[in-house]
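A single structure is presented below for examination.
Note that one protein chain is taken out, while the other chains of the complex remain in position.
When the chains are written out, they are named A, B and C in that same order, and each has its own residue count from 1.
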Amino acid sequence: MAKLVSLAQGVADLLRDGDVVALEGFTHLIPFAAGQEIIRQRRKDLTLVRMTPDVIYDQLIGAGCARRLIFSWGGNPGVGSLHRFRDAVQNSWPVPLELEEHSHAGMANRYVAGASGLPFAVLRGYTGTDLPRHTTNIRTIACPFTGEVLTAVPALRPDVTVVHAQRADRAGNVQMWGITGVQKEAVLAARQSLVTVEEIVDHLEPVPGQVVLPSWAVTAVAEVPGGAHPSYAHGYSVRDNDFYLAWDTISRDRDTFQGWLEQHVLKVETPA
Amino acid sequence: MAKLVSLAQGVADLLRDGDVVALEGFTHLIPFAAGQEIIRQRRKDLTLVRMTPDVIYDQLIGAGCARRLIFSWGGNPGVGSLHRFRDAVQNSWPVPLELEEHSHAGMANRYVAGASGLPFAVLRGYTGTDLPRHTTNIRTIACPFTGEVLTAVPALRPDVTVVHAQRADRAGNVQMWGITGVQKEAVLAARQSLVTVEEIVDHLEPVPGQVVLPSWAVTAVAEVPGGAHPSYAHGYSVRDNDFYLAWDTISRDRDTFQGWLEQHVLKVETPA
Amino acid sequence: MSEGWTADEMMTVAAARQLRDGTACFVGIGLPSTAANLARATHAPNLVLVYESGCLGAKPDRLPLSIGDGVLADTADAVVSVPEVFNYWLQPGRIGIGFLGAAQLDRYGNINTTVIGKNYRDPTVRLPGAGGAPEIAASCGEVIVVVRQNLRTFTDRVDFVTSAGYGSGPGHRERLGLHGRGPRVVITDLGVLEPDPDTCELTLTCLHPGVTVDRVRAATGWELAVAERLTRSPQPTEQELTVLRALESTKEGVLH
Partner (left out) sequence: MSEGWTADEMMTVAAARQLRDGTACFVGIGLPSTAANLARATHAPNLVLVYESGCLGAKPDRLPLSIGDGVLADTADAVVSVPEVFNYWLQPGRIGIGFLGAAQLDRYGNINTTVIGKNYRDPTVRLPGAGGAPEIAASCGEVIVVVRQNLRTFTDRVDFVTSAGYGSGPGHRERLGLHGRGPRVVITDLGVLEPDPDTCELTLTCLHPGVTVDRVRAATGWELAVAERLTRSPQPTEQELTVLRALESTKEGVLH
C-alpha cells in the first residue's frame, strides 16, 4: 500500500545518486515540484528518462543532477529549444550529458514492456532513420510466423518513477484524468514510484477519462498543490504558457539560469 | 465514418459464409441479438473467434453456423458446460467443429497485435502446458537483448468483429463503459466491424470508465435495445442469470435446443 | 460453536483462512470467489480481489454468478481492459495469490481443465479449457488450488496439462523460467495438501475434522504421501459459518 509522505520525505526516501529516474507527464501533469525537490536535495549522476525532456529536465540538467538522458524529444513545446539541454550536449556544462535517443513510439513501448514484465517490446519503428546507428538499444526481430522483420526495444525499468496526478484518497489510491500520457506505464514499469497530487481526499469521485492507480501499485503519495506548475492539472489549473515563453530567456544564459535556480528553487523552503 | 444500419442490414452487408468472425464482450455487453441474426441469415462455415465462447456461441454452434472455433474458455459462466459446444466437439453435431485453443492472455494479446498492426505478440504464456502441442499458432521467441525465451502468438485479424455497446451518436461514435473487456482491440483488429447499441443519442455525455470508439474506426452501427440479453448493458440492464441457468436445460438436449431455436430465434421477425 | 457444517463449507473456510490480509488475489468464479469474499468479510478486510474481467480491488457485497457481473465493476478501485489485466497486472507478478480449481490434479499439482481422455482431438469429455489459468499458475506469487478430492479428480497423471504445477518434479518450474512459485497449498473437502520441499510432491499435511487418513488415501489416485506431523483443521467458527451462509444466500441465480 502507498505511504502518504511529504514531498521532501518522498524524494529523500526513494531517490539515490546514480538512480535511473523517470519523471513523466505528457505536457499535462508534469511533476515540476518533485523535479525541483530533487535539485534541492542535490541528487547527482542520475539517468533521467522521459519522452519529452522539456523545461522540467532543462532545470535538472542545468542544475547538474543528470549524467545521462534517455529521451525522444527535447524541446520547449511551442517555444523552441531547451538551452540548458543544448549547453550540456554541446559544451558539457555544467557536466557532460550522455544521450540515448529514441522516438516517442519507441519510448512508449519501452515503458509498456517494463509495465508488462517483458524484457522487450516489438514495434514498427525507427525504420530508415539514423537513430539505430547510435545505440545498441534498437534492434531487429523476425516474426516467428511470417518472417517479417520488425524493431525491438528493451524494457525501461526505472528505479523510481515520479508523476503528478489530480487526487489521491487516504489509502493512497491515485486518480488522474485529462491527457494521461504514459504515466500508468511509467509507474508500473518502475521498482518504486512517487506520486504528487493536487489534493488528498476522503473519496475518489469517479471522473470521465480517469486513470486510477491502486494504492498497492504505488510506493508513496505526497500532497503538493500546484505541483505541476508551469504545467497544469486538468480541472485544477491551466498551463502557464507565459512561463514556458519566459523560460526561453531565463535558460538562454548560464548566469540568468543560476540566478533563477538560486531564487526560485534552492532558497525555497519545503515542509518536511 | 460508420454507417447507421438496421441489425439485419448490418449482418447482411458485412458477413459472408466462411468469414472469420469475432463476437466479443467479456460476460458484459455480449452481442446476443447480432449472434441470433447471424443464425437467422443462415451464415455457415464461419470461423468463430472469442475468448469466452459462452452461451452466444453455444447457440451459433448448435445452429450449425461454425466450422471452426478459436477460443480460450468455453463454458457457461458460473453454471457449467456448454452442451452444444460439447456435442459438436464430441459428436460432430450438427457439423464437425475444429478447435484452435489458447489461454485468455494469449487471445487478448492476439487481438492487441491485430489492433496494433503487428503480425504477432509476445507474452509470458502457455509455458509448461500442453496447449502448444495442438497448434502451430503458439511459438517461442528469444529476446534480442537478453536472450530470454518467451512465447509468441500471431495477430488475430477477423474479417468482421461484432460488439454491443451502450450508446452511439448520430455520427456513429460509439461509447461503452463498465467491463469493456477486449472489445476495443477486437474492433480495431478487424477489417470491418458492426456495433449494436442500446440507443442512438444526439450527444454522448462523458461517463467514468468509458471507452469511445470514434466513428471512423467503425464500419456500421445498429440500434438494438436489449441486444445483449441475457448478458447486460451496464446502466441499462442487469445480467439475466436465470436465463444462463435455464440454458443448461435448454441446450442439454438436441430436440429441446432445436425447439428453442425455432421459437426464439428463427421465427422472430426483425425490422429490415 | 456451530451445530454442524458441510464438507464444502469446511473447504471454503479452510481456503479463506489461507488468504493473508492486504494480499492481491486473482480470483476465479465459484469456490475461489466465495472463499476470497469470506476472507474479506472476516480476517482480511484489505484483501485485494482481482477478477480477469478487469476489475481490480472489487468489493462485492454479494456473490457474483460470473466474473463479469456489474457489482464487480461498480465496487472496483479500477476497471481495466482484459489485455491490461493480463499484461500489466498478472504477467509482471503483481498478484500475490492465484486461486484455481481443477477437473484433474496430479501429485505435482499440475491441473487439467481441458479434456478428459487421452485423445485431445476426440475427448471423452470436453471441458471449458484454459481461460486465465495457465498464466495465473505461471505468474502469481503462489497458487492455491481448491478442489473436491476423489479418484476422478486426484489422478496419477492428468490427461492434459492446462496449468503447470511442479511439472515432473523438483527444478521443473525453474527450468521453464516460470516466475511464480507454484501451488503452495491444495485445499480439498477432506484436508490440506502441501508440496514436499524436497520432492515437490503433494503431501497430506492437515485433515479436516472427522476425516481419517485412510479416507483421504481412498480418494487419491496415487500413493499418497502423508506428513509426519499431521495437523487437524480447526472447525469453522460460528462467525465463519454465519458470514459464509449469508454470502451464499446472496449468490445470484444459483441452481436450486
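Criterion: a contact is a pair of C-beta atoms (placed from the backbone, for glycine too) under 8 Å apart; a residue touches a chain by one contact, two chains touch by 3 or more.
Nothing here was measured: the structure is a model prediction, and the numbers come from that model.
Novice: The chain left out touches which of the shown chains?
Specialist: Those shown chains that the absent chain touches are A, B.
Novice: For the chain left off this view, which of A:Lys44, A:His104, A:Arg191 or A:Arg254 is in contact with it?
Specialist: Missing-chain contact among the listed residues: A:His104.
Novice: Could you tell me which of B:Ala217, B:Ala246 or B:Val265 touches the chain that is not displayed?
Specialist: Spelled out, the listed residue whose C-beta touches the missing chain is B:Ala217.
Novice: Could you tell which one of A:Ala2, A:Val112, A:Leu204 or A:Ala222 touches the chain left off the display?
Specialist: A:Val112
Novice: What is the set of chain A residues that contact the non-displayed chain in the whole complex?
Specialist: 26-28, 51-52, 71-75, 77-79, 81-82, 85-86, 89-90, 101-105, 108-109, 111-112, 123-131, 133-134, 148-149, 178-182, 184-185, 209, 211, 232, 234, 238-239, 241-242, 244-245, 248
Novice: Residue-wise, where is chain B in contact with the chain that is not depicted?
Specialist: Listed in rising order, the touching residues are 1, 115-118, 173, 184-185, 188, 211-217.
The definition used in the following text is that only the chains that are shown with their structure count from here on.
Novice: Give me the set of chains touching chain B intersected with the set touching chain C.
Specialist: A
Novice: Can you tell me which chain lies farthest from chain C, using the average of the Cα atoms as each chain's centre?
Specialist: Relative to chain C, the chain whose C-alpha centre sits farthest away is A.
Novice: Rounded to a whole Å, what is the gap between the Cα centroids of chain B and chain C?
Specialist: The computed centroid separation for chain B versus chain C comes out at 28 Å.
Novice: Can you check how far apart chain A and chain B are, centre to centre, with Cα atoms defining each centre and the answer in Å?
Specialist: Inter-chain centre distance comes to 39 Å.
Novice: For chain A, jot down the residues that touch at least 2 other chains.
Specialist: Within chain A, the residues that touch at least two other chains are 117-118.
Novice: So which stretches of chain C touch two or more other chains?
Specialist: Residues 87, 91, 139, 179 of chain C each touch two or more of the other chains.
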